[in-house]
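Structure, as structure tokens:
All protein chains of the complex are present and in place, except for one that has been dropped.
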Amino acid sequence: MLGGGEGKDFAEHLASCESCRNEVSRIGTLWQSLDLLPLEEPGGRVRERFYEMLGAYRQGVASAEPRHAFHWWQMAAAAGLVAAGLGIGYAVRGNMQPPAEVSQLREEVANMRQLVALSLMQQQSASDRLRGVSWAYRAEPSDREVLGALVSAVNHDANVNVRLAAVDALRRFSASPETGRAALQSLSKQTTPMVQVALIDLLVDLKDPEAAPELRRLSGNETANEGVRQRAQWALERLQ
Amino acid sequence: MNRFLIVSMMAVLGALQAPAQNPVQNPAQNPSQMTVAFSNPSQPRKLVVKTMMHRVSIKGYDGKDVIVESSAISDRRRRERNVPPGMHPLNVGGGGIEVAEASNVVTVSAEKMFGGGDIQIQVPVDTSVTVNTVNNGIGVENISGEIDVESVNGGVSITNSSGSVMAHSMNGKVTVALDKVAAGKAMSFSSMNGTIDVTLPADIKANLKMKVDNGDVYTDFDVKVTNDTFDTKESNTGNGVRIRGNRTTYGTINGGGPEMQFTTFNGRILIHKK
Partner (left out) sequence: MAEVSAGKVARLAVLFERYHRALFRYFVSMNGDREQAEDLVQEVFFRMLRYRTSYDPAQSFTAWMYQIARNAGVDQVRKRGSAQVVDIDTFVDRRAELVSTSPGPEESASRGQDLALLRRAMDQLPEDKREILVLSRFQGMKHEDIAEVLGCEVGTVKVRVYRAIRALEQIYFALEKEKAS
């Protein structure tokens, strides 16, 4: 701990001072013991998330406009490096536009989670889009790009499980007035009962009084699924 | 895209090199069978199936092509063989299977509102498979690609497989048995009125998210419940909206890993250790 010259002075002092000697010995023991403390290990997801982030970064999602106008770029040179199994979700995707300047990552990418969420939610694989929704769940509640992407997923994603997960992720954005409106609009267009139920639950949690007319319509709609109608009824009562 | 062209037998043509492959049939050997090759067998391959009435059963096998078998195919062949001169068949009643290939994606669709029966499809084991059925169920066996299956009224069964799985049935049971799990892939299982019964390898590392409404979750895994305080923590959301937790339980197996979501409404969730 102490350097050369200081060490010598220190040693001389110790020779004459017993209480100091004791103290040094105690501290020395403590110092040694610190080494014995077991080390914390990070959980299983850290590595995966890192590779997701790296993959998304390399695809260069930069969303200046809300929703779909994502610009892609491709690090052609680096693509060669991708090869040797450096991680999952990390390979450069096939459907990209010609490469632009490598350094051209737009600074509007507010933060990492937005980057990864938006990137993954655009993938062809439903499993990847599902992961994207998980990332969206951890974005900033004020992040309108991600909110837009989630609403789009709820309304248009081909996979029911992705839509379900997206409804859930909307809870993160409960503070935003747009969320309730989007959920309500979505409810009137959805035809999958599980998603309808999830949206109804969300509207109840958001305590959105404007949902009442639509819920009333649903609960009275003979052609709607029984479970959905009951849920709508329950929701109406909760919202009174 | 409903193109369907009949070409000469595969034995004669050998490996097909054209960018789009046309289904080939061997009426002599098996009238209800059709074989189609991928444009580029060494690249990632995908199978997409959409049916209204038919039950779909997919098996991974040790070959390069897609083999589609169904009584509907033989029906159609029969119809097409017996055409009176100057006339053409109207596709009324039964069958109506369309098979096409483009850019390494083979599409099999049977969207007629009536008829029915089974469609059996064999594909190379590492093909990715997306299936959508309405009235009957889906079975997938021995596939290591990405599996994405949805059925409205039928059950969904996935066995002996090892890719990533996204499975949904509205009214049927979802049964999944995985030998191993592709690293880093998220999975999702949902059913409105059916049970979700999933078997996972004992050493799997996963983050579970389980949501039930009228049912319970059972497992023989040692799940560490880490109820996410996420929902209940965020109480200062500006306009006084309080987000209470929904009926969702979060947990980890073996330290955690990719997320697996289980969602039911009127059913139970069973998570077995293999």
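Letters A and B mark the chains as written, and numbering starts fresh at 1 in each.
We adopt the following convention: contacts are C-beta pairs under 8 Å (C-beta built on N, C-alpha and C of every residue); 3 or more make two chains touch, one makes a residue touch a chain.
This is a predicted model, so every value here is computed, not measured.
K.L.:
Which displayed chains does the hidden chain touch?
P.N.:
Within the full complex, the chain not displayed touches A.
K.L.:
Residues of subunit A in contact with the chain that isn't shown?
P.N.:
1-3, 26-27, 29-43, 45-47, 49-51, 53-54, 57-58, 75, 77-78, 81-82, 86-87, 102-103, 105, 111-112, 115, 138
Operating definition for what follows: only the chains that are shown with their structure count from here on.
K.L.:
In whole angstrom, what separates the CA-based centres of subunit A and subunit B?
P.N.:
27
K.L.:
For subunit B, which residues count as touching subunit A in their complex?
P.N.:
Against subunit A, the touching part of subunit B is residues 128, 130, 146, 148, 150, 164, 166-168, 170, 182-190, 192-193, 205, 207, 213, 230-231, 234, 237-239, 241, 243-244, 246, 248, 252, 254-259, 261, 263, 265-266.
K.L.:
Quick check: in the complex, which residue numbers of subunit A touch subunit B?
P.N.:
The touching residues are 43-45, 48, 51, 87-89, 125-128, 130-131, 134, 137, 141, 159-162, 164-165, 168, 171-172, 174-175, 177, 192-194, 197, 201, 205-207, 225, 227.
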